[in-house]
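As you look at this complex, bear in mind that one protein chain is not there, while each of the others sits in place.
As written, the chains take the letters A, B and C, and residue 1 is the first residue of each chain.
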Amino acid sequence: MTRMTFAEAARRALAAEMRRDPLVWALGEDLVQGGIFGQYRGLADEFGTERIVSTPISESTIMGAGLGAALCGTRPVIEMRIADFTLCAMDELVSQIAKVRYMFGGQGRASLVVRMPQGMWRNSAAQHSQCLEAWLTHIPGLVVAAPGTPADAAGLLVAAIRSDDPVVLMEPKNLWTAEGDVPDDVAPIPFGVARHAASGDALTVVTWSATVPVVEQAARESGVACDVFDLRSLWPWDEAAVIASARRTGRLLVVHEAVTVSGFGAEVVARVVEGVGPGGLRGVERLGAPRAPVPFSPALEDAMRISPARVAAAMKRVATT
Amino acid sequence: MTRMTFAEAARRALAAEMRRDPLVWALGEDLVQGGIFGQYRGLADEFGTERIVSTPISESTIMGAGLGAALCGTRPVIEMRIADFTLCAMDELVSQIAKVRYMFGGQGRASLVVRMPQGMWRNSAAQHSQCLEAWLTHIPGLVVAAPGTPADAAGLLVAAIRSDDPVVLMEPKNLWTAEGDVPDDVAPIPFGVARHAASGDALTVVTWSATVPVVEQAARESGVACDVFDLRSLWPWDEAAVIASARRTGRLLVVHEAVTVSGFGAEVVARVVEGVGPGGLRGVERLGAPRAPVPFSPALEDAMRISPARVAAAMKRVATT
Amino acid sequence: MSGTSNETARRIAMLRDMARIRAFEREAVAAMRSGEAPGVVHPSIGQEGVAVGVCANLRRADRITSTHRGHGHAIAKGADARAMMLELHGRAGGSCGGKGGSMHIADFAVGMLGANGVVGAGIPIACGAAQAIRLTKEDAIVACFFGDGAVNRGPFLEGMNWAALYRLPVLFVCEDNGFAAFTRNSAVTAGGGPAVRAEACGVPATVVDGEDVLAVDAVAADLIGRIRAGAGPQFLHAKCYRWEGHTGTDAAAYRPAEEAQAARGRDAIRRLAAVLEAEGVAGAEIIGIEAQAAAEMASHRAAALAAPWPDPGAAYTDVQDAGAPA
Partner (left out) sequence: MSGTSNETARRIAMLRDMARIRAFEREAVAAMRSGEAPGVVHPSIGQEGVAVGVCANLRRADRITSTHRGHGHAIAKGADARAMMLELHGRAGGSCGGKGGSMHIADFAVGMLGANGVVGAGIPIACGAAQAIRLTKEDAIVACFFGDGAVNRGPFLEGMNWAALYRLPVLFVCEDNGFAAFTRNSAVTAGGGPAVRAEACGVPATVVDGEDVLAVDAVAADLIGRIRAGAGPQFLHAKCYRWEGHTGTDAAAYRPAEEAQAARGRDAIRRLAAVLEAEGVAGAEIIGIEAQAAAEMASHRAAALAAPWPDPGAAYTDVQDAGAPA
C-alpha cells in the first residue's frame, strides 16, 4: 500500500497495464503533455508518442478512431478530457461502440475504455460540470464504472482495460487530488461488486463517484447507523447487496451528484422497490442535483453541492420516517 | 374533427403555425421534398425554401443553427429526421440549447422545437430504432413531449412552437400512419397534463408515445380495471394525476418502448414511491425493452416488442400481486 | 499464360464481381418490395464499378469500412454473398445472425468491418483501424467508402485531418452518385467538392470516372501502391450515378427520368463487357458470367426464404459480457 492521489493512482495503473500489454495505448487531447489532470504525466516519455497520442480537437474522431483501433485488435484508452465533451462524440459512443458487437452478430468487439472525468470542479459552470452516468447506464452494450477512491480509480481502470466489453469510466474531477491508500500491485476490480463502505442497520445508503467521501463523512457524523454501499460500477451494479441490505434496514437513501430527475438513483430506487416489494420499505429518498444547470458563482454552485451536512440531514430524515 | 393520420395532423399543425407566425420556420434534411415521413409535404410550395429549408447532412449545424436563429428572434423547428441522428448533435442540444438561457442569466432564450421521431419502425435495426426520451428528461432546460395520438401530435407541436422554452418532441415513428380524430382548429396542449385514457380502480398504468395505443388495447382486452395515463409530456409530467391515481389503486405499471434500465419509467416509479410513500403501494412493475440493442430480424425484433398481450399479462400480474 | 491473358482474366473477374453485385441487389430490391426481406434496402446499382475497381486492388488482410449502401463493397471484398442474402432476410445463418440487416452487414473474415447506418461514421473508424494496423505492424491498409453526402458531416473533416496528420494507410473513396437521399447533393454542398476539401486537409485527391471500372482499377492500383509504400492517405473521388431511388421503394420522382436513363447508358458492366469483347472474349462467355451471377443470387434468395428464423433468444446475446441482459 502506498498513499497517493487519485490521479497518481490512475496514472500508475495505466502505466502498469501499458507495460503488461503492448496493445494498450491511449489517445486524446494534450496527452503527451500529461493530460489536464496529470493523469498521463510522463507516459509519453516511457511509451512514445505512438502509444500516448496527442490528438487534434476532434472528439468524434477520437472516439470513432478508438473503435476502429479496437476492431483491429488493439486496446485503446480513449480520453475525452471531460464528460461534457463526450457530447461531441455521442454517435460514436452510443450508435457505434456500444452496438458494434451486437449488430455484427458477435464478429467484432469494441474492447476499449472511454475515460470521461465528470462533475463539478472549481466553478467550471454549466458546460464543464455535467454528470452523465445515467445516460450511459441506459445504453445496452456499455459497462459503466465510477470510482470514488484512489484504489478504485486504479482497480477499475485496470479492469476496464482488461475487459473485452467497452467500459466507460466516469472519473470524478473533484477527486483527482484526493489521497488514499493504493495497493502496490493493482488487481482488477470486478464489475458489479460494490464496496461495503460502512455497516449499519438503520438505513441503506447507496452512492458512487464524487459523493463517496461526502457520504462516508456524513455517515460518520450523522449518528445514523448507515449501511453504505459505494457502487463502483453502475452497470452492472450490485443489486443483490443493495437489495439484501434494504430488505434488512427497510430504508433507502441514494446520493449522487447528477441531476435527480432521471438520474441513476431513480433506477436504484425502482429496482430496490421491485426487489424487496413496495411493502418492504418504510423510507426512500434520493439526494441529487436540482434540475438546473450548474452555475458558476461559488454562492450558487455551493447551493447545489451535495455536502456532508445535507447528506447527514437526509440520513436522519429517512432513518426516522 | 377530422380523421387523419398522425403525419397529416402534424403537417397541418405546422402549416397553421407557419401561417400564424412568420417567424416560424423549419430546417432539416430533405424537408423541401416533404420529409421522410411526409410530415412536411407541400410546405415548401406554400412557404418557400427560406422557411422550409433543406439542409446538408450536418446534424451539428442543423441543431446549432437552430439555436443561433432562436437567439435572433425567430422560432425554428429543427428536424432531426430520427432521434438516433440527434446523437450527432448532442453538444448543440445539451450543452448549448438547454443551457443558454441559464448560462447567460436570462439574456437570451432558445425558443425552438427539436423534432426527433423515434423508436422501432419496420425493422430499422440498432442505429435507427433508439428511444432516448429518458436522456432528455435528465437535462435541465429542456421540455420533453411525446405524443401518442394524432390529436396530440398536432396539439403538442403547436404548444412546442409557441413555447418560449426549447421543446424536444419525440414523435413515434411507428405511429406516423396511425389514424385518429383531430380538431379542425388545433389548440396547444399544455405541458404537464396527462391524457386520462381510461378509468379504473385496480391499477394505475402510465405510458406515452408509441406504446399508447398498445396500452389502450391491452386495457380493453385485459379485463383489468385500469386507470390509464398517456403522459403526453415527460418533462414536466403530470405527477399529481399519477400519484393521486396510484394512491387510490395502490398498484403501478409503467409501460414504455425504451430500455427499462434507467428509462423514464424508473423516474415515474421513484416519484410515485416518494409521493405515496412506499407503504402506499402493493404492486409495481416497469415494462420496457431489455438492455439490448434493437435487432433487425422480425423474429428478434418481435421478441422485444411491447405487444398488447405482454402488456395485458403485466396488467394482470400487477393487479393481483 | 501471357501477360495479356492474365490481365484479361483479372478483368473477367471484375466483370463477374460487378455482375454478382448487380444480381444480388436486384434480388434484394425485389425481396424488399415483395415484403420477403424486411426493412429497407439501399441499392448501389449503377455504382458497381467503384466497389469492384477499388477492391480488385485489396488483399484479404486489408480492411474496408462501408455505408448504408454497402452490398457492393462487401461482395467486392469477398464477403459471403449467401450469408449476406440471409442477413437481408433476417434469417439464421445471416452474416450477423439476422441482427444487423442490410445496413449493418459485416464480414470480418475478409476484412469487411461493417456497413454503417450513420452517414460518415465509417471515416473515424477507418482512421483508427489504420492506426491499429500501424501499431501492430500489420502489412495492410484500409479502404473507407462513403457517399457524397458524407462530405458535409463534421467527421469528414476530422478524419481527413487525422489521417493526413498521422500519415495513415487509408484510401478514402467518395462514391459520388449525385444524391443524398432525396436531395441533389450539389444543392446542399458549396465549394469545390470532395476532392478539394480532402486536399485542403492534406490528403492528396484524384478524381475518377466511377462508371469506368478499368479507370477506377488503374487509379486505385496507383493510390494503393503509394499507400502501401508509406505515402500516407489518399483520396479517390469517384463520380457515378445512383440508378435506383434512395431505397428500394423510392421512385426518385425528384429527378428527371432522362438523367437516370442516360446513366444507364454509361453502365460500367456493359462498358467492361465491350472492352472484353474487343479483346476477344466471346460474347457467350460474358452472357454466361451474367447468367451465373443471376443464378447464384436467385439461389441465395431461395435459400434465404427457406432458412429458419433466428432463435428469439439470440436477441439477448452478444450485447456484452458483464451485465448482459438476463
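Note that in this section a residue touches a chain if its C-beta (ideal position, glycine included) is under 8 Å from a C-beta of that chain, and two chains touch if they have at least 3 such contacts.
All values derive from a computational prediction rather than experimental measurement.
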{"item": "Chains still shown that are in contact with the chain withheld from the display", "value": "A, B, C"}
{"item": "Full-complex contact with the absent chain, from B:P147, B:P172 or B:G192", "value": "B:G192"}
{"item": "Absent-chain contact - pick from C:A109, C:V196 or C:A231", "value": "C:V196"}
{"item": "Of B:V100, B:L169 or B:L287, the one touching the omitted chain in the full complex", "value": "B:V100"}
{"item": "Among B:L31, B:A44 or B:L67, residue touching the chain not depicted", "value": "B:L67"}
{"item": "Missing-chain contacts mapped onto chain B", "value": "23, 25, 50-51, 53, 55-56, 58, 60-61, 63-74, 76, 91-92, 95-96, 100-108, 140-143, 163-166, 191-192, 235-236"}
{"item": "Contacts of chain C with the absent chain, listed as residue ranges", "value": "152-158, 160-161, 164-165, 188-192, 196-197, 199-203"}
{"item": "Touch residues of chain A, complete complex, unshown partner", "value": "29-30, 32-33, 36, 54-60, 84-85, 88, 122-128, 290-293, 295-304"}
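Following the convention adopted for this analysis, only the chains that are shown with their structure count from here on.
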{"item": "Topology of the chain contact graph, where touching chains are joined (line, ring, star, complete, other)", "value": "complete"}
{"item": "Result of counting contacting C-beta pairs for A-C and B-C, higher pair", "value": "A-C"}
{"item": "Far-end chain from chain A, centres as C-alpha averages", "value": "C"}
{"item": "Gap in Å, rounded to a whole number, between the CA centres of chain B and chain A", "value": "30"}
{"item": "Whole-Å gap separating chain B and chain C, where each centre is the average of the chain's CA atoms", "value": "36"}
{"item": "Centre distance in Å when chain A and chain C are each reduced to the mean of their C-alpha atoms", "value": "40"}
{"item": "Multi-partner residues of chain A (each touching 2 or more other chains)", "value": "91, 95, 102-103, 140-141, 235"}
{"item": "Sequence positions of chain C contacting 2 or more other chains", "value": "94, 96, 98-100, 104, 116-118, 154, 319, 323, 325"}
